[in-house]
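A single protein chain has been omitted; all remaining protein chains appear in their positions.
And then chain A:
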């Protein structure tokens, strides 16, 4: 086959090194050498909308747009609005730091893999544990809340599933359905979820905008806490959190470095704008109709059908969030299994649907167990799962702080630091640390020992995991940091140098 060259009309001038490299590439035939370690998941399949759906579903804005105004009832109006503004600002800074990674690599391990690239193995393991706590805990909480909404709606249809056995059966059934959907590929489900979420949001925004400013707001369910504003900040941050979950789908996205980055940057801004709308509605008294319809308050003139529609929307929002958390946690575990940190069953990929079904089953079992425990605790009239919620929030803040620090070190290592990112990362890590300190302060002053102990365990988990791996699987530590690295097919033939990486496989290296 005669070698082909760039056409004379090409914008690449003849005689340049680029022209020569392109001309040479047609006569060079290399066997495939470098392959992405994550190619089993199926590269370049998901569109930008599907990636956005993962983040939006994790964030569950429809549910939060009702939850946040309810939380604001316990605080002063100005304090509530400022808390949400501050949360949005901090999240935007953290998103900017995360986007520095998503612009440069696609990784199924999300923040965990990002930290391996910038802050070493111990911190990466801490983030790995923190993200596992976050996504499994978040999945359990949203599954539990979604399951409660299912039970409520079943009740409206005349089916009583409120008993211990009935509610446990509902939660198990919901887990099974979610597992089936995510194993069969979350693409269509995500699009359906996005449509339902948007319909719910349209209904909620419509109710907020058309609400009567003189409507009576429902009374807060519990007496105002002295730390209500701080708890609201944590709730708002947690409601905004999830924007980073798009990163887990990077290797499967069509243009991952563009679509994931766009999603990471825009999700907190869009959700933040919606939360501010909710905050404004509370401050102007317009949220009365929405909250009364949802809580079934005594305020006259609220159509019961509207309340059912709202509960249906919120149920979908919670369950979609659980599904997205399943997806994110399974990708994290799959990455760790590829690195040989977790055992090989977590590495199984479904032959047809290309989903990490081994990790998904493990996540489903774990999450369902936690969910059933929450369900049992509720039936024994125990306190609501505040400790679990605060632990999940705290673990997330730990991960965020470490990823902002990793961002600084990563960019310095590859020589691509800019002053703007340095300032953003410094501010974000400072704000995150302050928030973590506040969370511990609230817990300690509230005589809660569970949350500080759990967060302390998360914080030291990296050191422990690395020490255990050194003894049991020393090879695994060399393998950490698996991402969707460039394949031979991505490279202009004859323009790359190959060498063996830590996993003993061919990869692209600097020319010796």
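In this section, a residue touches a chain if its C-beta (ideal position, glycine included) is under 8 Å from a C-beta of that chain, and two chains touch if they have at least 3 such contacts; residues count from 1.
Basically, contacts and distances are computed from a predicted model.
Missing from the rendering is one chain, named in UniProt as "Helix-turn-helix domain-containing protein" (options: "cytochrome-c oxidase", "Heterodisulfide reductase subunit C", "Helix-turn-helix domain-containing protein" or "Outer membrane protein beta-barrel domain-containing protein"). Across A:105, A:143 or A:161, the single residue that touches the chain missing here is A:105.
Considering the full assembly, A:501 is the residue among A:245, A:267, A:317 or A:501 that touches the omitted chain.
When the full complex is taken into account, the listed residue touching the unshown chain is A:21, out of A:21, A:86, A:172 or A:366. Within the entire complex, the positions of chain A that touch the omitted partner chain are 1, 4-7, 9-12, 16-22, 25-26, 28-33, 35, 39-40, 42, 103-105, 117, 255, 257-258, 349, 351-352, 354, 413-416, 418, 420, 485-486, 489-497, 501, 507-511.
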